[in-house]
Structure formats: C-alpha cells, structure tokens
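Only one protein chain is missing from this complex, and each of the others stays in its spot.
What follows is chain A.
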C-alpha cells in the first residue's frame, strides 16, 4: 500500500510543475485577457519578463529562457504579454491583440543587450526634443534626461531583468496541494476499494506460522531459525 502511495505521489509530483504552469497560465488567459488564439511562439526563447501590466504582474509569468519547460504555457504567456499588455506607446504595433511577428521585436534578454527595436517607438514632442538634445554633447544632459533616454530605448534595466520572482512558492505550494489531494485519494482507496486483509495476517495465525517455521528449521544456519535460541525458547 505504501508502495502504491509513493508511486502515485512521485507520478503526480513529476508532472506538477508543467501542469501547474499550464494551469495558471491558461486560467489567466481564460479570464478574458486574450480573445484571439495565441500566435505560435516562433522565437526560440525570448525573455518574457516585460510585463508592464500592473494588475496582472504576476510573478508566475517571469519565464526566463532556462525555465520554460512547457510549450503550451509558453504560447499562453506570449499571448498574454503581447495582447495589449503594454502601457507604453508602441506605434508600429497593432491595434488588435496579436503581435505582428514579421516586425522586429523588443525583448529584454541578458545576452542580447541591444534588441532589434527600441522600447518606445512613438515619441511625443518632449521625447523628440530630448532625442534632438542627444545629438549634442552628452555632458550637457542631466541625470534625469539620461535616465529618460534609457527608458525610451529599453524597458527593464539589467538588475530589473534579474530580479527574483516568487514563482517557486506557487510551484511548491501547488505541489503540496496535489500531494494532499493524492493522499486523500489513496486513503479513500485504502478504505473503500481494497478487499479485507487475508485471514493469514492475523496475530494468532502469524504466531502459529512462525512456530511452524521454527519447527521446520527454516534457514537454520544463517537465516530465520539461526536467530532462534532453541535451548532457551527465545530470540537470540
């Protein structure tokens, strides 16, 4: 019974992470955030940390390249992050919900410091005047202006890209929940499904069985009967 229990637990644990991510991602998608089917994830592994969506800035979706294990969740996340999730203006992006993958994309990646396009494409007049000032000597720029220029071109700084997420707590918690549910299932099974124990497991029967084994001198040299002290009628 314990063997089957551990087996079930191991099996459930081994599929937890992928399933949980899929579960959370699709549940978020189903909250009406994306009415269109997600576009295929053509790019191998963009860092999808560019969630500028304050309400659903769930740490569960900080999927960096090394951690994406489930293709389906990847697709769901691409859909989520692309579908109107940006608050800054992106002129050459669509009014519809899906990303135009034929255009250069922006992404924050540690190993790609300069992405294919700047973060903010549509510059208002203050941005444009700042860009004009950038053509002059940079010593004339104040700190705030330099920071503003950086933020025009990039979304997250490197430390922001590398910030830790709280996703592991969700995953571990979900794992334990599934363990618990599985444990309940196993317990119910043991109570309602298993047939009664054979009569040979009873105390009396076992005692008689042991006595018979001793009388037969089972494994008298190194094994069972060798542990029994026949003179003093007790275990050695």
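Definition applied: a contact is a pair of C-beta atoms (placed from the backbone, for glycine too) under 8 Å apart; a residue touches a chain by one contact, two chains touch by 3 or more; residues count from 1.
Keep this in mind: contacts and distances are computed from a predicted model.
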"Histidine-containing phosphotransfer protein", "Cytochrome c oxidase subunit 5A, mitochondrial", "Ubiquitin carboxyl-terminal hydrolase" or "Organic solute carrier partner 1a" - which is the UniProt name of the missing chain: "Cytochrome c oxidase subunit 5A, mitochondrial"
Candidate in contact with the missing chain, chosen from A:105, A:152 or A:171: A:152
Hidden-chain contact residue, picked from the options A:143, A:199 or A:236: A:143
On chain A, residues whose C-beta touches the chain left out of the figure: 110-116, 118, 131, 134-135, 137-141, 143, 146-147, 149-150, 152-154, 157-159, 162
